[in-house]
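One protein chain is absent from this view; the other protein chains keep their places.
When the chains are written out, they are named A, B, C and D in that same order, and each has its own residue count from 1.
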Amino acid sequence: MSGEVRVYGGWRDDLGLRVIPSKRIGKDVYEVFIGPQHPGSGHMRIIIRVDGDVIVEADPDIGYVHRTMEKLGEIRGWIKPIPLFERMAIHDACNITLPYVRAVEKLMGVEAPLRAKYLRVLLCEINRIASHLYGFAIFSIFLGHSTMYMWAMGDREVFIQLAEELTGARLTHSYPIPGGVRRDIPQGFPDMARRAVRYMRKRLEEYRKMFLENPVIRSRLEGVGVIPKNLAAELGLVGPNARGSGIAYDVRIIEPYEVYDELDFEVPVYTEGDALARTYVRVEEIAQSLRIIEQVVDWLEKKPREPIVDESIYKKYPPLHKKILESQGRAKLLPWMATMKVPAGAAIGRGETGRGEIIYYVESDGGVNPYRVRIVTPSARNVIAFKYALPGHRVMDLPAIYGSLDYFPPEADR
Amino acid sequence: MVEARERAEGVVGPRRYEEVLKAARSRAEEALRAVGVSFSIEEGKGFVDLVVDVDSVVRAAEALKAAGFDHVVSVTAVDYPKRKQIKVAYHVTSYLDPEIAGGIVGLAVYLPRASPEMPSLTSVWVSAEFMEREVYEFFGVHFRGHPDLRPLLLVPELAEKHPLRKDFVVREESIYEGVPERVRRG
Amino acid sequence: MEEGRVYLGNLDVAAKRARDILLGKIKLEKVVDWANAFSLWPVHLTTSCCSTEFAATFGPRFDGEQFGALPWVGPRQTNLIVIEGTVTRKMACAVRVTWEQMPHPKFAIAMGACALDGGLFYNSYNVVRPWEVIPIDIYIPGCPPRPESVARAIVELQRRIRSRRVASSWIREGWRPDRDYVAPKEDYCSWQRTSSPVPL
Amino acid sequence: MAVHEALAAIIGWPPIWQVLIIGFIGSLVVSIFAVWFERKAAARVQRRLGPYWASPRLGGLLHLIADLARYAFQYPIIPRRVDVVPFLAAPIAGLIIALLPLAVIPFTSNPSYWPLPPAAMEYSLLIALAIATLPPIFIIAAGWASNNPFAVIGGVREAFIIVAYELIAILGFLGAAAAVGSFNLVEIVAAQEGFKWLILLNPIAFLAVFIAIVMSTSAFPFEIPESEAEVVAGPFTEYSGILYALNMGGAYMRRFVLAILTVLAFLGGWQPLTPGEGLLWGYILPSIVVVAKAVVIVLAISFLRAVYGRYRLDQALDMAWKILLPLALAGIALGLIEASIGVV
Partner (left out) sequence: MAPRVGLRSLEKRRTLIDGVRSNIHVLMLGVKYFVNPRRMTLVYPREYPKLSEGYRGFIILKKEKCISCAACARICPSAAMKMIRVQEPDPKHPGKAKMKQYPVINYQRCIFCGYCVDVCPTEALYHVNYHDIVYDNLADMFWDLETFQREPEYKTAAEGRPVRIVIHEELGLVKVPVEDKA
C-alpha cells in the first residue's frame, strides 16, 4: 500500500505551523489525532487509524508529561527523591513512594518498627481507595455520566480528609522515610476512620445502582475491550486490568511487604476480561481496602504509642526531637539525612499501587547520590494495551476502553 | 471451601517471597543449562541477574520463555562509563505458572558503550516493545529487528542526546545561588 | 469615502463604528466585564498532575461551578485556560496552539509550583516555564494547591476583570493594556512527530 | 384608541404572535430557564451547589445571562480553511427553521385565531411534522462547512440519528391521530375533552414520541453528535462566540417546539380552559396554558442529564429500530382499537 498520501484539510495556522488534523493514508483509511487537548484523551495523544467507524490501528504518542524522574533521581541524594517520585501519581502518594523507601531500606539494612509498618499500610489503603475513586470519576466523565464523577469526587474528599488529619497534607504527604514514617495518628482519628468506612460501605451500594447497573453504562461496558487471559499475560498488564482478565496476581500476596501477611482480606479476580469486569474488580478492591483500614485502626488503637522511627535513628534524637515526637506525634529528621550514604548494591522494591505493580530498581555505588533509579510504573506497563486492545473496536469505544484501563499519563511518562 | 478453590486454581498462597525467588532462579538456571548457554550470576536484593553474552541472548530468551517466564517486568539499562559498558537487563517473571509467579529473574547483557547494539527481544516477549524504545532513546542502544524503533517519550532533538547517559550532566543548584538582588541585600 | 456611505461600504469600518457606539456611548463596558467575570469557562487541557486538584475544585465539595466556571470542551468556546502543573517541551506546543485558538478576551491561571518556576523539576531538561509560552494573570503557589486556592484564584480573577475593566478594554483596543503580549521566544512546535512506519 | 386596536391587531395576527413572540422571545426565555434548571437539577442530584454567585438570592439565574452576554461579546473566530457562507448561514437558518413549525400549530379552538385557513387546518399535524424534520440538515451543514474531522464525524452522526428518530416521531404522532381519527390538531385537542388525555389513553405512543424528542435534540442518554469524549463539540467544534450560542440555543428551541407539538397531541393542549372570544380569552390565555405544559416536558428532558450516561451510536440506532419502532407501531394499533371501540 504505497499510495500517495493526500493531506486532507491540512492548514498553515497563524503560528506558521503545519497542523494536520487527519491524514488520508489508504483508500478509505484515515489517521485521526485524538490530541493532548481532548476531553477523551487526558495528557496524551492517541493516533488512531480509522477505516469508517472501526479502529484499524492505534499508536499511543505519550511523553507529554515526561518530567525526567530517573535523571533527577540520580542527582538529588537519597531523601529528596521521595517527594520527587511521589509526583508521578499524587492521588496514590504512599503506594508510589513506599517501594522506593523499602528498596533503600533493603540496601541500608534498616527495618521500620511494627507501628510504623501499620501506619504505612493505613495510609496506603486510604490512598488506594482515593485512587480508585479518582479513576471512577475520570471514567464516568468519558462515558458522559457527570453525576458519577461528582459522587466519586465527593466521597474521595472523605478519604482525603482522613489523610489530611493523619499527615497534614491533602495529597502529597511524602509520608514514609527510610526507617519509619513522619507522623503518628492524631487523637480522634480511630473513630473518624470507622465513621468514614461505614459511610463508604453505604455509598458503594448506591454506586452499584447508579453506575454499575445503569442500563446506559452497562451497555457501554459489557463485552467492550475484552483482553483474554493469555494476551493479558503476554502483554504484562498489571493491577485491575490483569485481575479483570483472570490473572490472580497481587504483590501484596506474592511478596507481602509491611504487615499485609497479618491482615485478613481478599483479592478479587474476574475472568471475563472486559471493561465491566475491570470496573467490578475496582469496586471489590475498595470494599476490601475498607476491611483492611478497620483492622489496622483497631490494632493502632490498642497498641501503645512506641516511637515510629527506626531504633538506629531514634538513638541519635536530641531531647527536643524526642519531646516533639511524644507531644505532637511528629518524627523530626536529622541534618545528616540530607547527605547520607547508602552501602553499594542493587535492590528491587515492589509495591501494589491502585493501578497495579510498581517496581524500583535502585543501584547504589556507596555515594551520596543513587547511581541509577529505574522506575517502571503500572501505567507504563498498561500503555501497550492501547496498541493491542483497541484495534477492531469502534471509535466510540475508545473512551470506554481508555477509562476502564485507568491509565494516568504523568505516571506512565515518568 | 475457599482453600479448596485456591488449590484448584493453582493460585500461589502468601508463601515467603524467598522461596518463590529460589524456585524461579533454579527454574531459569536449568532452562539456560538445558539450552547450553553459559551465564554468570549477579546477586541483587530481591532479584538475580544471569549475565549472558550478546550473540546467545535470543536463545536464552526463548529458553526462559519456554520455561514459563511469560512477560518482561522492566528493561533496565545502566551506564558504566568507567568500564565503558552499558548493561541491559530484561527482568522477567511469570503470571500463569504458580510456582514461579512473581519471582524476578534478570537476563543481562553487557554492551560496548561506544556503539551499543543488540538483537531486539520483542519477538520473544511482546511486552518489551515500548521499554526497548525507551532504552533506545535514553541510552542509544540500537535494537536490531525492533518493529518500529522510534523515540517514545522525548522530543526528537533531545532523543539524539541520549539524556540518561552519565555524560549528559544536569547541574544541581547550590544553596546560595538563584537569590534575586533585592532579596540578597536583605 | 464620504461620511454618508460609511455604513454601506467596508464591513470592518461599519463594525468598528458599531463597536464604538456600543462601547462608547451606551455603558456596556460594565455589562461586558460582569459577563466575562461570571462565566469563566476553563478549557479541558490537563497539562500534568495538578489536574487532580483541579478536578477536586470542580467536585461537589469545593464546587467551582458556584462561580459560574464550567469546564467546557473546546478551545473555541472557552475564555479561561488553567495551566495545571508542569509544562514539558512537548506539551508547550499544545498549550500554545490551544491559547491561539481561543477567542479574545481570554485569561490564564498558572496553578502549582511547577507552573511558576518549575517546582520540583526546576533543573530538568524537559520542563518549560509556562509564562514564557503564554501571558498569565494569576499565579497559585503550592504543589498541588488546595482547591480553595484555585477558588481564591477564580475570585481574584473575577475581581481583577471587573475592577480593571480587562474584558472591555480587550474588545475596545484589541489588546491587553495591563499585560504585554508574550511572543514565543522559540517555536515550541518545531518538532515533527514521526508517524509509525508500519504500513497498512 | 386607534393605536390600541392597531397594537391588538398586530399581536392578534397568528404568525406574529406564534412565531415571533412565543417562538423567538418565549423560547429564548424557556431555553434560558431550561439550561438553568438543567444545571441546578444536576447540581442537586450531584450534592453540590450549582451556579450561585452571580445572583445568590435568585439561585444563580443570572449566570445564564452572563454566559449569553459573554458569548455575544466574544470575538467570533472564523478559521481560514472554513467555507464561510454555509459556516455563517447554517446556525442562523437552523434557528429560524426550528421555529417555523409554530407557524402552523393552532393555539386556540376559536377559529378567528387559526394560523391556517380551515381547509388547510385539516392537515396541520402533518405540516407541523414535516417542518419539524428540517433543522438537522443545518446541523450537518454546520459540521460539513467547518472542515474539521471532529465536526464532520459529528455531522455524520447527526445524520444517523435523524434516520433513527424521524420515523418513530411521525409514527408516535400518528398513534395520537389514529385514536382521534383526524389530522386536525384542533379536533385532536377537542377530542381530549374532560381529562381524557391521550397520554392516559395511549401511553405507548407518548413514550415513543418522548424518546424521539430526547433523541432528536441530543438530550442526555442520546447526546451523541456533541458527545465530548469522542468528537470534541461535534458539528459546533469550530464555532465560537455568538454563532456557538445560536447553535446551542437552537437545540433547546427545537426541544421547546416539539414539546408544544406533544402537548397538543397528548396532553390535551389548552384543555382545562375553553377559549372564549376576544384576544385575551381566545388567544393569549390558551397559548399560555400550552406553553406552561410544554415547559414541564422540557424540564423533564433536562433532568435526564443528571442520571444518564451516553449511549454508543450503534446502540442508540439498535434501540431505535428494534425497540422504539415496534413500540410506535403498537401505539398506532392501540389508537386504532380505541377509535373502533369509540373510547375517545
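Here is the rule we use: a contact is a pair of C-beta atoms (placed from the backbone, for glycine too) under 8 Å apart; a residue touches a chain by one contact, two chains touch by 3 or more.
Fair warning: this is a prediction, and the values are worked out from it, not measured in the lab.
> Identify the visible chains that the left-out chain touches across the whole complex.
A, B, C, D
> Write down which of A:P256, A:G345 or A:P391 is the residue touching the left-out chain.
Per the contact definition at the top, the residue touching the missing chain is A:P256.
> Can you work out which residue in D:I137, D:I288, D:V307 or D:A339 touches the chain that's missing from view?
That would be D:V307, which touches the missing chain.
> Which residue from A:R195, A:K303 or A:K322 sits in contact with the chain not drawn here?
Of the candidates A:R195, A:K303 or A:K322, A:R195 is in touch with the missing chain.
> Considering the whole complex rather than only what is displayed, give the residues of subunit C touching the chain that is not shown.
60-63, 66, 113, 116-120, 122, 131, 137-143, 145-146, 148-149, 151-153, 155-156, 160
> At which residues does subunit B meet the chain that is not included here?
Residues 2-3, 5-6, 9, 11, 13-14, 172-173, 175-180, 182-184, 186 of subunit B touch the chain that is not shown.
> Considering the whole complex rather than only what is displayed, give the residues of subunit D touching the chain that is not shown.
Within subunit D, the residues touching the omitted chain are 41, 43-49, 52-53, 303, 306-308.
What we mean here is this: only the chains that are shown with their structure count from here on.
> Of the other chains, whose C-alpha centre is the longest way from the centre of subunit B?
D
> Between A-C and C-D, which chain pair shares more contacting C-beta pairs?
A-C
> What whole-number Å value describes the gap between the mean CA coordinates of subunit B and subunit D?
Chain centres of subunit B and subunit D, defined by C-alpha means, are spaced 61 Å apart.
> Would you kindly tell me how far, in whole Å, the mean C-alpha position of subunit D lies from that of subunit C?
Computed from C-alpha means, the inter-chain centre distance equals 35 Å.
> How many angstrom lie between the centres of subunit B and subunit C, each centre taken as the mean Cα position?
43
> Find every residue in subunit D that makes contact with two or more other chains and list them.
In subunit D, residues 46-48, 228, 232 touch at least two other chains, as defined above.
> So which bits of subunit B are touching at least two other chains?
151, 154-155, 163, 168, 170, 172
> All pairs of touching chains?
The list of touching pairs comes to A-B, A-C, A-D, B-C, C-D.
> List the residues on subunit B that touch subunit C in their complex, please.
Per the stated touch rule, the residues are 147-148, 150-151, 154-158, 163, 168, 170-173.
> Across the complex, what residues on subunit C touch subunit B?
Going by the criterion above, the answer is residues 89-90, 122-126, 191-192, 194, 196-198.
> Could you list, by residue number, the parts of subunit D that touch subunit A in their complex?
Within the complex, subunit D contacts subunit A at residues 42, 45-48, 79-81, 147-150, 153, 220-221, 223-224, 227-230, 232, 305-315.
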